[in-house]
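The structure that follows is given in the form of structure tokens.
The other protein chains are all here in position, but one chain of the complex has been omitted.
Up next is subunit A:
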Amino acid sequence: MSHQTPLGSLVPQANCLDLWRDKNDQLVRQAKVAQDLSFHLRRQQLAQDSLEGLRRLLDSLQGLPAAVPVLPLELTVICNFITLRASLAQGFTEDQAQDIHRGLERVLETQEQLGPRLECGLRGLWSSVLCASSLQPELLPVLHHLAGLQIAFWLSTDCLEDLTLLLQTLNGSQSNASEDLLMLLKTWNPPAKESNAPLTLQDAWGLRAVLLTASAYRQGLQELITGSLPRALSSLHEAASGLCSRTVLVQVYTALGTCLRKMGSPQRALLYLVAALKGGSTWGPPLMEASRLYQQLGNTAAELESLELLVEALSITHSSEISHLLIGVELLLPQPDPASLLHCGTQSQVKHLLASRCLQTGRAEDAAEHYLDLLALLLDDSEPKFFPPHCPPGPCMPEVFLEAAAALIQAGRAQDALTICEELFSRMSVLLPKMPRLWEDARKGTKESPHCPPWVSAMHLLQGQAWMRLGAQKEAISEFSRCLELLFQASPKDKEQGPASNCEQGCTSDMALQQLRAAALISRGLEWVASDQDTKALQDFLLSIQVCPGNQDASFHLLQTLRKLGRRDEATALWRRLEAQTKLPQENATWSVPLYLETCLSWIHPPDRETLLEEFRTSLLETCDL
């Protein structure tokens, strides 16, 4: 009953040590009780209290000069404190390094070796502590425990060099100099702690298992990125066989799927993805990977289906799992970033991916529905569904509207497309330059006209296309004209103006702008052709060839119009040029244009170029024969 003796009276040191020890054991038990609580708030408070208690205990221990008999307890308290703190904060910070540093200094204080080693950082401290502790075998178990935490810290902060060195020192094997982290971890053999040692939250062997899994997984991911696939496969297998939570297992399986897909074994990859889906409640990454897999296999239906499932999966806000009050594998993994393989995006991002894939693969009706859903999702104010629209590399919000409009036109819902365009315009009109004044100034010949973002022109183009489908020629032509007017005012040089959107570069690239101009000119030309005003059409087609020499569509339309007008000589000359061009190896269209423009360009594509050329050749031959 020594712990009932008040501290103030003359207690021999051994009893004081017992008191501290009992305190430590009691706090560890309290943290373990907290771990099992299901009520989140209470659990958090109880764990915080334990942490606070450990801190106070540590303060009182470190308030006295370091002494060898107390050191094992002191280091155990440090280990418990770090474990609890890191698990509560869900990660390691510099504070934990400080705690370890302090602990090592205390060990050296008893060796009276402090001094010159202060400058050489944690790495130097460890080597001198481990040297010194060889004289004191009773310190070794707890030092290995602390070293385990140090390894965890270095693993989470990517200090692999320090880590390897420490492990080598721990194993006492500088000579064979194995650099392989996994091998080193496997050979690390922390001495068992004595049965009467103070309680710990997580012992060195538990840490070792976690470290093994985490480093195998990290290594596997790294090798996957650098492309050494067979090695990645073996590392990931290693990680999958280790001890980890379901969430991590799902990630490991998904990474295995990615690896096998890249190695060209899609069936095995699928098996892993299925296992991942069965395994846990985080379905995002495996479904995303499955869609990539099916896309690679060319199975569009399955690809879209997995994307649809992914959207559904992401709409379920799963409650964050109760984290254990221990150092887990999750704490040691790199921060997930958007560029990572396992990133599946947010619901709106996936919805957008699904819609655009539908549009690209020619499923216009589905695409239109998905776009409408997406817009509803993004604009709905009644529910706080706060999801980011898109990361910077994706399209910006106006472009999503334009893609939606293009999909609707493609699906034959021109009226709905017009509504979308009007909605876009009404929401953005406050930010646009005042149009009436603009035209007034243009008439007066004011030197500079305000720059309008390119998406406004694109919007007019799509509106024109929609009117065209509805058979309203006049409206269509006026929309095309407005589009052209804005396009030729906006010189590509002054892009920086206007309300900044995150990602307007996509539609302001010179190539895209050229294509946009060509599309507008051809669209208007086609409309002139339809209303039998061939000379005006001719003018637009000619201009189109001028503004965008790379676009052959204009030449074909021009050829047809010339033939219709009976201007044979010009037509023949143009035909010869086209013949020459088609005989040349077709240079692939490497430039990329926004999806809405791509869709729009597909509408004005002359239906059968080869037949046209063939027809022309025969007619030409006939005339020659004559």
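One rule holds for everything that comes next: contacts are C-beta pairs under 8 Å (C-beta built on N, C-alpha and C of every residue); 3 or more make two chains touch, one makes a residue touch a chain; residues count from 1.
As a convention for this text, contacts and distances are computed from a predicted model.
Undergrad: With one chain of the assembly withheld, which option in "Cytochrome b-c1 complex subunit 7", "FA core complex associated protein 100", "WGS project CCBQ000000000 data, contig 00016" or "Splicing factor subunit" matches that chain's UniProt protein name?
TA: According to UniProt, the chain not displayed is called "FA core complex associated protein 100".
Undergrad: Touching the hidden chain in the complete assembly: which of A:Ile82, A:Leu424 or A:Leu578 does that?
TA: For the chain that is not drawn, the touching residue is A:Leu424.
Undergrad: Pick from A:Cys396, A:Cys483 or A:Leu578: which residue touches the chain that isn't shown?
TA: Answer from the full complex: A:Cys396 touches the omitted chain.
Undergrad: Considering the complete complex, identify which of A:Thr346, A:Gln552 or A:Ser619 is in touch with the unshown chain.
TA: Checking the options A:Thr346, A:Gln552 or A:Ser619, the one contacting the hidden chain is A:Thr346.
Undergrad: Contact with the hidden chain only, please: which subunit A residues?
TA: Within subunit A, the residues that touch the unshown chain are 39-41, 44-45, 48, 93-95, 98, 282, 284, 314, 317-320, 335-338, 342-347, 349, 378-379, 381-382, 384, 386-389, 391-392, 396-398, 401, 424, 427-428, 430-431, 433-435, 437-438, 441, 446, 448-451, 453, 497-502.
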